[in-house]
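As you look at this complex, bear in mind that one protein chain is not there, while each of the others sits in place.
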Amino acid sequence: MSTTLLDRYATARKALADNWANGPIWVKLPIVLALISFCFYLPYLNILPFAQIRTDLGAGGTDWSSVLFLIVIYMIAAVGLNVVIGLAGLLDLGYVGFYALGAYSVALFGSPSSPVTEAIARKFDLSEGWAVPFAACIPIAIAFALVAGVILGAPTLRLRGDYLAIVTMGFGEIIRIILRNSEFTGGPSGVIGIPKPPGPEQDGRDYFNSLDVHRWYWLALIVLILLMFAVRRLEHSRVGRSWLAIREDEDAAAIMGVPAFKFKLWAFAIGAALGAIAGLLFASKQGVVEPNGFRLNLSFLFVAMVVIGGSGNMVGVLIGAFLITYLPERFRGFEQWRPFAFGVALVAVMVLRPQGLVPNRRRAKEFEDRRHEAKEAAADV
Amino acid sequence: MYSLDQQEVIVLRRSTRFGFSAVALALAVSASACGTTDENGGGDDGDCAATIGIMGALSGSNASIVIPSVNGAKMALTEWSAENEDCDIKLQEFDTEGDPAKATPAATQMATNEDFLGVIGGAFSGETRATKGIFDDAGLTMISQSATATDLTLEDPASVFHRVIGYDDVQGVAIANYLREVLQAKKIFVVDDSTAYGEPLANTVKTELGDLVADSDKTQEGQTDFAAVVSKVEAAAPDAVFYAGYAAEAGPFLKQLRDAGVEEPFVGGDGLYGADFPKAAGAASEGAIVTCPCLPAEEAGGTFAADYEAEYGEAPGAYAAEGYDAMNIFLAAFADGARDREAVEKFVDAYEGQGLTKTYKFDEKGDVAEENVVIWAYKVTDGALVADQEVPK
Partner (left out) sequence: MDFTSLIDNLGSHTVDGLTKGAIYALVALGYTLVYGVLRLINFAHSEVFMVGTWTVFGVYAVFNATAASGVGTVILATSVALIAATLASAGTALAVERIAYRPLRKKNAPPLIFLITAIGCSLVLVELFGHVFRQFFGPPFGRALVSIPTLIDTKVLFTVGGVSITNIQLIVIFGAVLMMVLLDLFVNYSRLGRGVRAVAQDPDTAALMGVNQDRVIMLVFVLGGAMAGVAAMLYTLRYDITKFDIGFLIGVKAFTAAVLGGIGNLRGALVGGLLLGVVEVYSSTLFSSNWEDVTAFVVLIAVLMFRPTGILGESLGKARA
């Protein structure tokens, strides 16, 4: 019963994907634009029955725009991690480290009360309350993440897959523990007073304030769309094809003249930068950061988003990030049962549909191949 | 290897159909727009209705420190509603799991929903730090039952924030006094757990004790092996050990300390208050001291402890009385005729009255006057915390 349903889903999804891939641009473009406009309209969605997807309908519900914002933040992170896992085929279990770096960059340099800005202000005799403006924090965060990505990647990317997994995991933990134990990062209490993006004042409040969260959501959405576009271009460029070659067979790629190490490093650094942007937006909206927000579990969650959706496929990754962030918020009524349900769902999805809900075309083929091989091997024995 | 081209012909033909069906779907969606969520628009029906929010870790590993205060608040509401039957006041719970990232959507929800006239919380300092600004922007009054971080009021005050409990610095000073005056300790070993709660508390205690600190060390959450700390304590040979942290680590730490033959008095802060600590440390916890800025239920007078036990089947746990008091302050505002956020804020700012645990009057930063804060030492006796004495501040 479940298999037939699953098969039906698989066939329908594949037909849709094929149609889409071969559809003419005059059909595709309006649909994409409509989808994007719909996403922008989502905070205001209150037409029943569609409004049932809102998270704030029940008595104990939470603010719909805030949830949407968090979903998009995690989508940005997932798109970044997808570059590392889905495109280059490197298993990174410490992705939360880059997310934390982004968050702490804007916190440490942008907040007037952070130990770092205070030290700089004292050193150069700057006025009280001096801090790096928000816009300047963005390149700082990206630079930090790129450097961290290269520092971590350069020595470790020569390691094979499983070793890379544990080393990256260790790296993620090291970042969190240093943030927690050090004076200059504010210790376990973290940093408060993180700057918000500038904007025209509205109704006597800043444009980006804590009550009109839909503006934050729109900002994150714009960032997500731009980054998706950039990653898509990258995927179809020489770099993307090199990643593909490395992922499928590193040795063969090397023989064909693809400098595997260089491109792996690129994937790592680009993924790190995207994670940092997500962390930066998150910290700016939150206004405070503390090291506890960047535990290892979040890394696992990011990996789960990529894999559940279908690694390598941008749409799949977005769906994975959406489901994993949204469902627990929508079903808050179940409170304590949520982690258990999440565990069961992870196992069920993986066992029933190991290629993910919306796999990458090429990946799906690879899966079918592997499955076929397994069957052949079984038949041989 | 993967040839897709056989299908392309069919696919091309199908794609136009696909386009039309998409348009049709869009039309169907807009046509079915029959109702909106605003139809049953809430708002005040009648004069006497409002909602008070309460947020904190209702699930997850820290829930046991928060749930008693929620129960206390519920009890206050039940008692009040019995006397004011025509009023409809609701207490709405929000689970944050103690995680600031999960607390902000809940806070925004309360801040943007005009039905909410007050918030009890946040229960922990981290989530309070993250949500204070949101409530401040919305002018929604907060009364925290258990967020004790000093910076919440002293370094970064928000006009809407109040708390019915003494902050860490007050407690730290009292703990230092207890170690110095009651235990007469001359050499004290201070350990903290590197959390946002433990580290600042240990720092205050260390500053207060000055030269009396023999040595100090840091542990971390989730740690179970304390061999290195225990040898440091042994080497320092102190008269007393102070631990700033939570029960899950204090339990095994104290056990290993006693196993190694260190029998000196063990003192912990309010992170150990509750039933978990004696359970976690087992027999080793006998005689350990836990300080808490909370009045023993039997001292609170009245029938609170008995009522609570009758209602929830267990003795009132950590901050139950504080939750009860916080709710009562909001209810008093309501009885006084406050019907909007501004009025509630004005009332709470000027509030003066006797609660279960102390006399309340908030200063301009939202703290209870220091002379009204009580700090008690509890001693573990037969596996339960028993009020021992009031600690000099």
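By written order: A and B. Residues from 1 in each chain.
Here, contacts are C-beta pairs under 8 Å (C-beta built on N, C-alpha and C of every residue); 3 or more make two chains touch, one makes a residue touch a chain.
Quick caveat, the model's predicted, so the values are computed rather than measured.
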With the full complex in mind, choose from A:9, A:40 or A:340 the residue touching the hidden chain.
A:340
Touching the left-out chain: which of B:90, B:187 or B:232?
B:232
Just to verify: which one of A:24, A:58, A:133 or A:161 makes contact with the chain not shown?
A:161
Hidden-chain contact residue, picked from the options B:281, B:348 or B:391:
B:281
Touching residues (missing chain, whole complex) on chain A
85, 91, 155-156, 158-163, 165-167, 169-171, 173-174, 177-178, 180-181, 296, 300, 303-304, 307-308, 311, 336-337, 339-340, 342-347, 350-351, 354, 367, 370-371, 373-374, 377-378, 381
Contact residues on chain B toward the hidden chain run 60-61, 63-64, 194, 217-220, 222-229, 231-232, 235, 247-248, 251-252, 255-256, 259-260, 276, 279-283
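Everything that follows uses one rule, which is that only the chains that are shown with their structure count from here on.
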If you average the Cα atoms of chain A and of chain B to get two centres, how far apart are those centres in Å?
31
Residue numbers on chain B that touch chain A, as the complex places them:
2, 4, 7-8, 11-12, 14-16, 18-19, 22, 26, 29, 32-38, 58-59, 90, 92-95, 99-101, 104-106, 108-109, 111-112, 125-126, 129-130, 133-134, 137-138, 149, 151, 155-156, 194-196, 198-200, 218, 220
Contacting residues of chain A [partner chain B, same complex]
15, 18-24, 26-27, 31, 34, 46-51, 54-57, 59-63, 65-67, 70, 113, 177, 180-181, 187-190, 192-193, 205, 209-211, 213, 282, 285-288, 290, 292-293, 329, 332, 335-336, 338, 361-362, 365
